[in-house]
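Heads up, one of the protein chains got dropped from this complex, but the rest are sitting where they should.
First chain written, first letter: the chains are A and B, and each begins at residue 1.
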Amino acid sequence: MRRLALIVLLLALPATASAQSHGRQLFLEGCASCHGFDAHGVADVGPDLHGAGASAADFYLRTGRMPLDVATGEQPLRSKPEYGESDIRALVHYVGSLGGPPVPEVHPERGDLPEGQSAFTTYCAGCHQIMGEGGVVTGAVPPPLKDATPTQIAEAVRIGPYLMPAFDEQQIDRRTLDSIALYVQRVVKHPPDRGGWGIGHIGPIPEGMVAWLLAGGALLFVSRLIGERTER
Amino acid sequence: MRGAPRLLPRRQAPRWAELAVLWALLLAAAAAAAFIAVYALGADTQWLGLLLGLAFALLAVGSVVTGKALVPQEQKEEERRSLDHDMDDLDIAVYVQEADEGITRSRLLKSAAGAAGLTVVGALLVPLASCGPFLDVEQLRRMAWRRGRRLLDDAGRPLRADEIAVGAMVPAFAEGVDRKRLDASLIVVRLHEADLRLPRQREGWAPHGILAFSKICTHAGCAVSMFRYPLFSPKVPKPALVCPCHYSTFDPARGGKVIFGPAGRPLPQLPVTVDERGELRAAGRMSGPVGPSWWGVQEG
Partner (left out) sequence: MIYRLVRYVDTRTGQAPVLKKLLRYVFPDHWSFLLGEIALYCFVILVGTGIYLTFFFDPSTQQTIYHGAYEPLRGREMSEAYRSVLDISYRYKAGLLIRQTHHWAADVFLVAITLHVLRVFFTGAFRKPRELTYYAGVLMLALAMFEGFAGYSLGDDLLSGMGIAIAYSVVMSLPVFGANLALLIWHGPFPGTTEFFSRLYIAHVLLVPIAIAVLLTIHLVTIVFTHHTQFRGPRAREGNVVGIPLWPGYLFRSLGLALAVAAVLFLLGGLVQINPVWEWGPFEPSQSTNGAQPDWYLGWLIGALRLMPGWEPHIGHYTLIPNAFWGGAFFPTVVFGFLFAWPTLERRITGDRGYHHLLDRPRDAPWRTAVGVGFFTWVGMIFFAGSSDRVFVQTNIDYESQVHVYQALVFVLPFVAAWIAKRVCEQLLRSEAHPLRGPGGGRVRRTPAGGFERQSAGKTFSE
């Protein structure tokens, strides 16, 4: 039995080693120019990744925010991830090996929806808007949340990317985080639009556009049909 | 005088028009009946609106076709009557003024009537004064915070200093005070102590870099619920508290100074201290009046 275990271990070792070296390889190719060859950061260009953790790498790579395709200092935006699944895993493994929090575990199904609504209002709505449609803060655009997976929500909450504040477990505990993720899953991604076409869920701006363009347009058209033009 | 109506060439009301109106009315009735059925059977808002709207639209079609094609089309021309009745206006003015005849103290009586009328109307309006404590503007200066009052977090538990990490944004309230009061709510943030640039008289107001500010914007009373804090510093905007209503931006490092936006006063800062249990308490009063400015606001 022990021999079997030893053989398995010996076989697994190169795999982990190669995973780490594959991750490091990718890092050197794609990340080191900003984050340094030793991942200790480059002054004024890219931060030190020691202590950032697998969580940060997972978040930034999976949402396509990294590699950065805007100038340093501009807001990293969600885009199509540059790397495929196995490459992402390798990079996450490598960055994780530099220390820092692992990819968080989040269980929306264990959350409480009313608690999620309340917590989201208190902590998130000011920037991301109550329906997660995204918003504005002077200097950045807190993004809309409908493409965010529960894991990404949890990661962002703990990391505080770009200009977002960070919320640790003492502030938003795991249960509350589950609830917030549940709120995003259930309400943000499937807005309860009982009234019909949701027109953006941000309130009066699209409503005014509908009033002018749809209603105003229709009624002007009807007026033209009913009334006459100037006698010539 | 009145012109005779000029009938446009009168022909038989076109058949298409008669049929169109008939169909429009019948279909409108059907839509309305469907509305009633849908209402009774479960009432989906979208279907209700569609059916009722359709019913009205069809009625509208019926009415417009009736007006523009079915009934005799007439164009009428009519003379306008003059609006000037100079002599009548003068007669009225003279007639009204004649009531003055024979009254010696007419001007005095008119003034007295005016004064009496005004005071009586004034008297009738006076009970409106009970609508609110309008003379007691000192109420607006009341402070929920005084030395020693504990800060509570959103869940109602005492807020501990060690729970607040650098870069965190923590809403807080005054213990024992109605949360709905504008002066009760705070937004607590934490910066690196080295980054603080507080005015000299506020030394010690921010233990460990923990800064507490009134959450109510000094511009128009909205809750300041945005905190921007850079994860990686160079070339990005520095930490700030931002209000989502009109984007007044306050610099916490410098004690809530306004750095952008329409706010005319800095965000009031509350000095805090950490007690022996590690809980945060107010160390004094707010640096300035809470909430939107008014006439009596004296900024320190």
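Simple rule for what comes next: a contact is a pair of C-beta atoms (placed from the backbone, for glycine too) under 8 Å apart; a residue touches a chain by one contact, two chains touch by 3 or more.
In this text the structure is predicted, and so the values were computed from the model without any measurement.
Summary of contacts with the chain left out: across A:L91, A:A125, A:V157 or A:L177, the touching residue is A:A125.
Interface note: of A:G23, A:P76, A:P142 or A:P161, the residue touching the hidden chain in the full complex is A:P142. In the full complex, the hidden chain is touched by subunit A at residues 113-114, 116-118, 121-122, 125-131, 133-139, 141-142, 183, 186-187, 191-199, 201-205, 207-208, 210-212, 214-216, 218-220, 222-224, 226-232.
For subunit B, the residues in touch with the chain missing from this view are 2-3, 5, 39, 43, 45-50, 52-57, 59-64, 66-68, 71-80, 83, 128-129, 131-137, 139-140, 142, 171, 173, 179-182, 184-185, 215-216, 219-226, 243-248, 258, 260-265, 291-299.
The definition used in the following text is that only the chains that are shown with their structure count from here on.
The geometric centre of subunit A is 33 Å away from that of subunit B, both derived from CA atoms.
The part of subunit B that touches subunit A in the complex is made up of residues 45-46, 49, 60, 64, 67-68, 154, 160, 162-165, 167-171, 189, 223, 225-232, 234-237, 240, 242, 244, 247, 249, 260-261. Listing the residues of subunit A that touch subunit B in their complex gives 43-47, 72-73, 122-123, 125-127, 135-140, 159-168, 170-171, 194-196, 222, 225-226.
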